[in-house]
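Note that one protein chain of the assembly has been removed; the remaining protein chains are unaltered in position.
The block that comes next holds chain A.
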Amino acid sequence: TSSEMEENPAVEQSTVECLKDMFLCQYACILSLYSCFLRHARSRNYVSESEVCKLESVPLDFGDYHPLKPITVTESKTKKMNRKGSTSSTSSSSSSSMLDPLSSVLDGTDPLSLFAAAADPVTTTATMDSTRKKRDKDDSPAVGSDFEPWSSKRGEILARYTTTEKLSIVSGSFSRKAATTGSAVSEKVRTRLEELDDLEEGSQKELLNLTQQDYMNRIEELNQSLKDAWSSDQKVKALKIVIQCSKLLSDTTVIQFYPSKFVLITDILDTFGKLVYERIQSMCVDNRVSLPDNFSPECVNDTAKETCLNWFFKIASIRELIPRFYVEAAILKCNKFLSKTGISECLPRLTSMIRGIGDPLVAVYARAYLCRVGYRLTLQISTCFCLLFQQIHGDTVQNQLIVQCVEIPLYLTLYSPAIDWILQCIAYRAPEILLTEMMERCKKLGNNALLLNSVMSAFRAEFIAARSMDFIGMIKECDESGFPKHLLFRSLGLNLALADPPENDCLQILNEAWKVITKLKNPQDYINCAEVWVEYTCRHFTKREVNTVLADVIKHMTPDRAFEDAYPQLQSIIQKVITYIYDFSLLFSVEKFLPFLDMFQKESVRVEVCKCIMESFIKHQQESTKDPVILNALLHICKTMHDSVNALTLEDEKRMLAALINGFIKMVSFGRDFEQQLSFYVEARSTFCNLEPVLVQLIHSVNQLAMETRKVMKGNHSRKTAAFVRACVAFCFITIPSLSSIFTRLNLYLHSGQVALANQCLSQADAFFKAAVSLVPEVPKMISVDGKMRPSDAFLLEFLCNFFSTLLVVPDHPEQGVLFLVRGLLNVIQDYTWEDNSDDKIRIYTNVLHLLSAMTQEAYIYHVDKVDSNDTLYGGDSKFLAEINKLCETVIAQILDHLKTLGKEETLKRQSQLALYFFNTILAHGDLRNNKLNQLSVNLWNLAQKHGFADTKTMVKTLEYIKRRSNQPEMSHFTDLALRLPLQSRT
């Protein structure tokens, strides 16, 4: 029976008190409900009862932990992570637009969003993710969290270097071999050697005309077959697959795709390296004790060592240079099993081995791979760069580029990921001196633009920022050789966004950089740079400079509608601006901000931008505002969002937009100027009429406004305020019918009716309640809750109980009959088509008895301030009581009829429950000194137990309760009653 009360938590302000009381009673006596038996309703003294039943009040200690206290979250993402993971982090934050404690948890160290930030935008090989992550972890014990791991670069590269051209996988092109091997070689041996480093037959075919996706799939297949071969103990086949894969890296046809190819294939190599390492490690297990993490080679047994050596010998005999290099690098870590210094001895050799690779691009990526497996390298690698550049401009490369129609600047950018990675490895936590030395070296090496760019993206931002002026000088002087300078400025800008330059240089840096940027002709180049430098400007300067920069962007992007191709960058500019200028009055006083917004002419983008702005507003606006500039601008922005809603808009999207607009509405306050406030709501209603949640919010806001007015007037409305309150009420009354959700409408009618009542607008309150009553028949059997169809009865039950508690205090209309509303509601309930086999109707009737009993009391349990309820109006008039009694009889007759119909075999359980429920009602509220009633309760008790469906525990407790009550004054008749209630034995 207690569930009955718990379903009823959403209760309005005025009824909360009474509910609390009810709960307390319930606690004390376990079963009883607030009910009565009309005809012989027990008269109650609510004040003394509540004193008896009230729980002891305990002072609150605010210092303690409390589950509902806001959770404080510390931001723990590193800056660097933020920059790279920006795409994913915005998506995770956009889903939680409101600033509530839950979403602030999400902004912090939420594992999911961290994962999303680390994961790649284009995860083509999801299966490999987990293994790769694990590997990254155990591969880099020496690096901290501030080291940007390869896995985060990986996705970036895959997304950036794509191609639409057809690719081909060649499995083993050995045509050259015949030419190289001299005549001295005997046929027999050659075939044998071929077998040694050749691949399985059948894979010799060349797959032509693959699209990029096919190609990636194919590589994934190879990866899978590697794992299969390994697990089926075909180690040689596994090695062959790996060799075949790494051979692909020597092929630079379709050069634009090379970086991505590198990523895919090195994934396979990493898998292989890990497999070999783990196998050898597993051989070292002695007496089930596996090797510690920092084992020394002495602990490794001979078998393991021999196996390890075998691998190295086998790899050393791989004929071709590139596969030999990559495979050896892949198992470099296994040197740990052989000797302590193994790795450091191998690294220089592998490094110099790369010199044999003719193609500069292939060589540079080989170096990058070495850096990946070799943790950190000496400076050696960098010395090779100078020569590298001679090569780039050599004939061979040039010819190849002409064949493939690739321009030099594009070609050079193919180098960036590799060089960036190498420099990052070198520069990671390197001492200042080392960095300076490297910088000097770069300068000496011809101050090459490509290298300079990589230096800027790899070195610590603080280091770069501190030398910004030097860098600007270098950029100006550097030898472009095809590498565009605007990219250099972009890289510099990225660093300056992360770290501050010396204060004195700030302005000069901006001037120097912007001088170059503003001269860029190509809008794409321009916007890529400007995007980065906006952040710097916002960080260090005032709105005047920001305004200038924005104006410049507008000037550049408007001709020929160039902005159409640059929405992502423009969007990011907006984001940066609102990150730094979150004081909205300041923001909107930046003259060019709104004109800037006008550039977003594609609707989807414009809405995105609006969303960002609103999110920031909701997040940062601390106090409500009435600044007309802000209101106008934001109203315009919200209208843009609202107008984007159409029939195809997803529910989620609508919900999000509505949440944002609601956030804005809540922030608007005109202080004591209530009329202005109301007219704002009216305007908002006409502007946002398509979003229901916004209308709901508006109704709540207007109701709140009415209550606010009441508070200001301390309950005594003047003529003016009364008119105003009526205007508020009218607002609600005409807005509610436009909503579609029936329960929203019902609850809002009820709620608004309560507000009207509280403001002494009796006829208006009546109108609300009447509307609610006439709406009840329309409640459908099933409603959709969170996209699922659910039966509506629980909701209806809850609403009706709530409604009844309100009706207690609603005074009768002088021109309508007694209890006009209650009767109306009962009629509606009577006619409503209830679910065939449900007892909801009877439960409601029982609850009506509670209401009716409360209505017969001399003084009602609660009142609305300054409204005379029926107790005062009728003053216990006998005619009134007779009306109530009549109602009661009808209701009881209905209940008993229903109990009779439940006499069938399959419904006995329900009968028992209902009987007990009814019994409890009588027990709590009926006057049991009346014999008939007494008899009825005994009958119900017996009926409840008759067929053995009663819960014995409940029955025992009920009986105990009756006995306990009998000790109280004026309750002595309970003793007799208890004697007449037999307990069914358990047999």
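In this section, a residue touches a chain if its C-beta (ideal position, glycine included) is under 8 Å from a C-beta of that chain, and two chains touch if they have at least 3 such contacts; residues count from 1.
We adopt the following convention: contacts and distances are computed from a predicted model.
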Absent chain [UniProt protein name; select from "Integrator complex subunit 15", "VPS26 endosomal protein sorting factor C", "Signal peptidase subunit 3" or "Synthesis of cytochrome C oxidase 2"]: "VPS26 endosomal protein sorting factor C"
Selected from A:M353, A:A418 or A:V729 as touching the chain missing from the view: A:M353
Which of A:R319, A:R539 or A:H863 contacts the chain that the document leaves out: A:R319
Candidate in contact with the missing chain, chosen from A:N223, A:S250, A:Q424 or A:S644: A:S250
Positions on chain A contacted by the hidden chain, ascending: 176, 179-182, 184-186, 188-190, 193, 250, 312-313, 316-317, 319-322, 324, 349, 352-353, 355-359, 362, 384, 387-388, 390-391, 394-396
